[in-house]
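Every protein chain except one is present and positioned as in the full complex.
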Amino acid sequence: MAKKERGTTAILLIHCPDQQGILATVTEFININGGNIVYLDQHVDRVEKVFFMRVEWELENFVIPKDRINEYFNTLYAQKYDMDFRLYFSDYKPNMAVFVSKMSHCLFDMLARYTAGEWAVNIPLIISNHEDLRDVADRFGIPYHHIPITKENKTEQEEATLKLLEDSKVDFIVLARYMQILSDKMIAKYPDKIINIHHSFLPAFIGAKPYHAAHERGVKLIGATSHYVTAELDAGPIIGQDITRISHKDTVEDLVRKGCDLEKIVLSKAVGKHIARKILTYKNKTVVF
Amino acid sequence: MAKKERGTTAILLIHCPDQQGILATVTEFININGGNIVYLDQHVDRVEKVFFMRVEWELENFVIPKDRINEYFNTLYAQKYDMDFRLYFSDYKPNMAVFVSKMSHCLFDMLARYTAGEWAVNIPLIISNHEDLRDVADRFGIPYHHIPITKENKTEQEEATLKLLEDSKVDFIVLARYMQILSDKMIAKYPDKIINIHHSFLPAFIGAKPYHAAHERGVKLIGATSHYVTAELDAGPIIGQDITRISHKDTVEDLVRKGCDLEKIVLSKAVGKHIARKILTYKNKTVVF
Amino acid sequence: MAKKERGTTAILLIHCPDQQGILATVTEFININGGNIVYLDQHVDRVEKVFFMRVEWELENFVIPKDRINEYFNTLYAQKYDMDFRLYFSDYKPNMAVFVSKMSHCLFDMLARYTAGEWAVNIPLIISNHEDLRDVADRFGIPYHHIPITKENKTEQEEATLKLLEDSKVDFIVLARYMQILSDKMIAKYPDKIINIHHSFLPAFIGAKPYHAAHERGVKLIGATSHYVTAELDAGPIIGQDITRISHKDTVEDLVRKGCDLEKIVLSKAVGKHIARKILTYKNKTVVF
Partner (left out) sequence: MAKKERGTTAILLIHCPDQQGILATVTEFININGGNIVYLDQHVDRVEKVFFMRVEWELENFVIPKDRINEYFNTLYAQKYDMDFRLYFSDYKPNMAVFVSKMSHCLFDMLARYTAGEWAVNIPLIISNHEDLRDVADRFGIPYHHIPITKENKTEQEEATLKLLEDSKVDFIVLARYMQILSDKMIAKYPDKIINIHHSFLPAFIGAKPYHAAHERGVKLIGATSHYVTAELDAGPIIGQDITRISHKDTVEDLVRKGCDLEKIVLSKAVGKHIARKILTYKNKTVVF
């Protein structure tokens, strides 16, 4: 799976009120300044009249210095078109924290990808409210922080967590079957930067024990949903979903086992898209390029 | 797709408290009396300790007369094992009523199968609260009864409907995107005999306008669910479910269009299973053989 | 499913060697001449270095007269960029011929959509090498031409068929489980205009009796493939594919029955995409927008 070596690219994610000519304007900005576009995708929500765009270009011959692109783009276009934009560079590897509790399948799946070099990311730490998965972290040589949480210590323990995240310059967080509800403060600090996996096809079976609820209801499909975490439980922007068939033969234990395979793939796909800067959020929904 | 001609078969659907030897007992009953088993499937719910079974055998050399099998089986086994059982014969074609409103896709799909001889069923009548689909019924030569429903006339119109169903000796009812809620009286009269298609993966998006709700929530999958109708809205035993992928590009209209393809296949599969006597219900769930 | 009434739109499908600025150029051409873009999607094959685009715009305020757009676009851009382009207008309903043999499921599915107004298309005739489906055509009031084919009469019967297609000004042909191989002459006359459904996931099980072959091989999935017909059997550009799970319990008859549901949906989706001018072909592959 050898890839051609490619120089640093810039990635621009934009959304703004739709109007004629935006796409042409942005691509022209890149073209006339010597950027070679290697990816371009756009979407227009014609009901909301919003324009979304992801464009990626090589910086090798781009005449605007890398550290001035943001300023130039903001001055020349973003203000004029009332754009909400984010600029990323491919040579920056974001720092990702993983939160876990007791189940290892999602953690193993991510660490396998990380180790195999599938993701351009660093994992400076794993945080858990249990000791159970320290052994997994050790196998991969990643610092493991056990931060047990009780009703009494929840606030201070979350402060300690926030401190750890800051010290490690964490850019985003993955909740890999982490069975604690985050405080509003932490959520507010990482908007669209906390990815959770919920073990049902949302909005069905919100909250605890969705496989038990699915079995009780007698559904013929079970699912998993990756989403960004917002203040409302299991109600943030959905990134991806998948399902698998079940039948009357399946016990709750079978559902849990079959669900694990779904969860890890759905979560890792979402993380991969996030790392590749392919997700835009707008009004509690995602545009996934 | 030529099928070997087969004589009349008996179909026995059973559930009862699980205990050792039931399966052996029932198969022996059929074998020693000269029945040739052509289908046998069983399921044991080991949590609830319930035994489920579907067995089908040829009557050609069966020594018990067809019209006495029910009595014999009841006397010899059903009482002893506390069985809930139903006996059907393959040479009886059930009468199926179809209820529709304005959308034609499910109706067309069922009439196509009916006309092609895929189902061993009669369709003596189609009932609708609108005139829109009379033309479809006419194409297939099936009587179409327009029974408009308002708040004021709902009770008497349902009486008229019940009368029609009785006159046509209707065995079961299919709600093919029928947009009226049935009365408890009608539901009680046809227990596990009214099949509905709901245009979402239940239990998500119960009630009206599920595609709008799905679009609003920003899900990445839409679904359809066939189920038996019970007194509680969209909460009866689920027969089948399927989903299709959607993305941010899809408008509500796209969801409706894509959903139609799901709905008709999910509904027709449920109807086919019902006609083939392959569904057992127990505690608001189905066992689908 | 009421749609907002929309005026006539123009649809432009383009592919050409990729180079900087093409997208900007084409969108600017539409914008500066008063066209309101309602759909735009593009794709760049970075290996083949080919640019693909589909753009649709409202003609209401477009300054170039409808019947001159082709000429203007060709003169101003197509030659310069070495473009292969096709221009369509939404107010032209194409004429679609359907070829069938004995199985009715695909035909019924298409006629249901046609009758319900899902497709902007005319069906002036149905052609078959058998009499079996005349009754279906009659139900929908569509002329049915029985053109039986033997080894001896194949050439002259195909001439008769071609004559019929020309007389009805047929734009494209759908083979809805038509069990005859078309001549190279007919295929050459309708390039990328004959859609076939093959009852397997191509390239597995090319040719006759794929369900028998699938059963023999013991696969756990069966599939269906829609594709444009080319001179090589079952080897034309693939438009769409889908599969369903099977198990050791399924007989060949079960495969046929389950496959029918796949075939009709996969075929109708392809036909819908073709009618909506959403398919581009290039080097024996499709770009489906």
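Labels for the chains are A, B and C, by order of writing; each one numbers its residues from 1.
Following the convention adopted for this analysis, contacts are C-beta pairs under 8 Å (C-beta built on N, C-alpha and C of every residue); 3 or more make two chains touch, one makes a residue touch a chain.
Here the structure is a predicted model, which means the values were calculated and not measured.
Of the listed positions C:202, C:229, C:260 or C:275, the one in contact with the omitted chain in the full complex is C:202. Taking the complete complex into account, residues 20-21, 23-24, 27-28, 31, 36-38, 40, 42, 44, 46, 245 of subunit B touch the chain not shown. Residues 43, 45-47, 52, 201-205, 217-221, 223, 237-243, 247-249, 251, 284-288 of subunit C touch the missing chain (whole complex, contact as defined above).
In the full complex, subunit A makes contact with the omitted chain through residues 1, 3, 104-105, 108-109, 112, 115-116, 118, 136, 139-140, 253, 256-257, 261, 265, 268-269.
Keep this in mind: only the chains that are shown with their structure count from here on.
These two copies of the sequence, subunit A and subunit B, are related by a rotation of 180 degrees on CA atoms, to the nearest 5.
Centroids of subunit B and subunit C (each the mean of its C-alpha atoms) stand 35 Å apart.
In this assembly, the C-alpha centroid of subunit A lies 42 Å from the C-alpha centroid of subunit B.
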